[in-house]
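A single protein chain has been omitted from the complex, and every remaining protein chain is retained in its original position.
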Amino acid sequence: MELGQVGQKARGLIVPLLLLAVWWVAARNGWASASLLPPPEKVWSTFVKLLNEGKVTGNLELSLVKVAKGFVIGIAAGFMLGSLMGVSRTVEKLAGPLFNAVRQVPILGWIPLLILWFGLTELAKVIFIALGAFYPMTLNTFDGCRQLKKEYLEVARVFEYGRLRLLWRFTLPSALPSILAGIRVSMSEAWLLVIGAEIFFKTTGGMGDMMWEAKEKVRMDVVFITIIIIGLIGYLLNIALGLLESRLLRWRGSN
Amino acid sequence: MGEADNMKTIAIVDRTTTLILGLLVPVAIIAGMEAVARLELVSSQLFVPPKVIYETLVDLSLSGELLRNLAVSSLRVAAGFLLGGTAGLVFGAAMGMSRTFEAYVGPLFHALRQIPLLAWIPLLMLWIGIGEDFKIYFIAITAFYPMALNTSEGVKGVPKGYLEVGRVFAFSRFRLLRVIVLPAALPAIFTGLRISLSISWMAVVGAELVAASEGIGYLMYTGRQQFQLDTVMVCIIAISLAGYAMSLAMERIEAYSLRWQRPAGK
Partner (left out) sequence: MEKSGTLEILNVTKKFKVNGDATPVLEDINLTVKPGEFISIIGPSGCGKTTLLRLIIGLESNYEGNILLDGKRLNGPDRRRGVVFQDHRLLPWLSVERNIGLGLEGNRKVNGDRKKVVQEHLELVGLQGFEKAYPAQLSGGMAQRAAIARALVNRPEILLLDEPLGALDALTRMYMQQELEKIWQQEGGITMIMITHDVEEAIYLSDKVVIMSSRPGGIRKIVPVPLARPRDRASYDFVRLKEEILKEFQLHAESGFSYAI
């Protein structure tokens, strides 16, 4: 049976709609306690209420500010280290082993250390987020700089380009796809970690904190709301960066 | 001194330089730390000299405390990784092999994927409490996604030419999967395994920081609470070593399974 274009896309909606229906029926008939499964209507009404109280935008803003700070610091540091390592074998040999060793530590493992050093402050959280953004950025930048095709290198040598010119004119543009990919990954890491930061560095404000408090008060509806919003924002951030990426990489053609 | 000797000397010099340079920074850091401690430049709360870290490491190892907690965490990782990884493998293979399945399930899968993994913690805590189940299910969820994605991509990427070979010999669907699809997708599956494993490690630390009475994350948590910086550092070292060992083992398995990739002479 041949479905039209719309029909094809609609298939993807069937399962979610079914789940939604099951959810509604389950809540109605009390198959699970309200603390585990609040009815969809309640989730919606709570959402509207919170929106009106400004709690949603307020917390969102707090989280986004943290992400922005950590993200910028992280990719700046990652770019510097990654490009240095990518361009100079000496730097790679100096910093590489240490970088790889430190990378083995799961980011969450740094939390207790950061708390001891910086306390439960904003700074600690920003550093935490920056750390998360730092690794993928370094790796991708490094990869990108390394990838410089031998042919381009030889052209540059024929023209007797200085080192700086080589970097600016050749290495960076050819590394751009990897760098942009690194930025995207760093962003999703940063967004993931801001939630973690707010949960683990027990603080006031932010989406993660909102969710944690909701859990403490067993407000499942608020938990649902925060999850959906967090997921949505993460998705939008990803799309935005993806668009930026395709615009900047237009010269690649249909690569 | 023939040319061969020259080449050998160059190679040895090169390798030694690499080794020295690689150790330069870590050694400098350790020496720096020792100096800072001796000169008492920073309060002892924020800082421990390497010697103390070493002593704590020995203490905790000898008392068995370190290994015990490490073992508990490793077991959790293993359980969650197996559970989530297998589910991801099956799910990913189904998505890759059947367009219909993907059409129905794909959008929901990708939508749920947008939820940052850590956000699952409060939700799961409300649903299943803070026992062992919680940790293992959480780890399983984190291991599920990379596995499913990579498997699905690997299966979809099987070159059509190979599939046609199977069709020409009238392979059954099962035989096609076993003899052609899975081996062709194996490199991608291994990538998924690697990513899933490291994410599982992150997940176990996270889960233990939040709700545990033992495990390496718990050890770190109490260490922090009691302002024992040395314990925290030892835990960090232990976690990285354990994670490194696991990924090394995975690499060995991968190299063996994919040994057919190497052309002659390499």
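We call the chains A and B, going by the order they appear; numbering starts again at 1 in every chain.
Basically, a residue touches a chain if its C-beta (ideal position, glycine included) is under 8 Å from a C-beta of that chain, and two chains touch if they have at least 3 such contacts.
Because the structure is predicted, anything quoted here is derived from the model rather than measured.
The chain not shown here is in contact, across the full complex, with B. Here the missing chain is touched by one residue of B:Y54, B:F169 or B:F227, and it is B:F169.
By the touch rule set out above, chain B reaches the unshown chain at residues 161-162, 164-165, 167-170, 175, 179-180, 183-184, 186, 260-264.
In this text, only the chains that are shown with their structure count from here on.
Chain A and chain B have CA centres that are 19 Å apart.
Interface of chain B with chain A (complex): residues 17-18, 21-26, 29, 45-46, 100, 103-108, 111-112, 114-119, 121-123, 125-127, 198, 201-202, 205-206, 209-210, 217, 220-221, 223-224, 227, 229, 232-233, 235-236, 239-241, 243-244, 247.
Residues 8, 11-16, 19, 35-36, 90, 93-98, 101-102, 104-113, 115-117, 188, 191-193, 195-196, 199-200, 208, 211-212, 214-215, 218, 220, 223, 226-227, 230-232, 234-235, 238 of chain A touch chain B in their complex.
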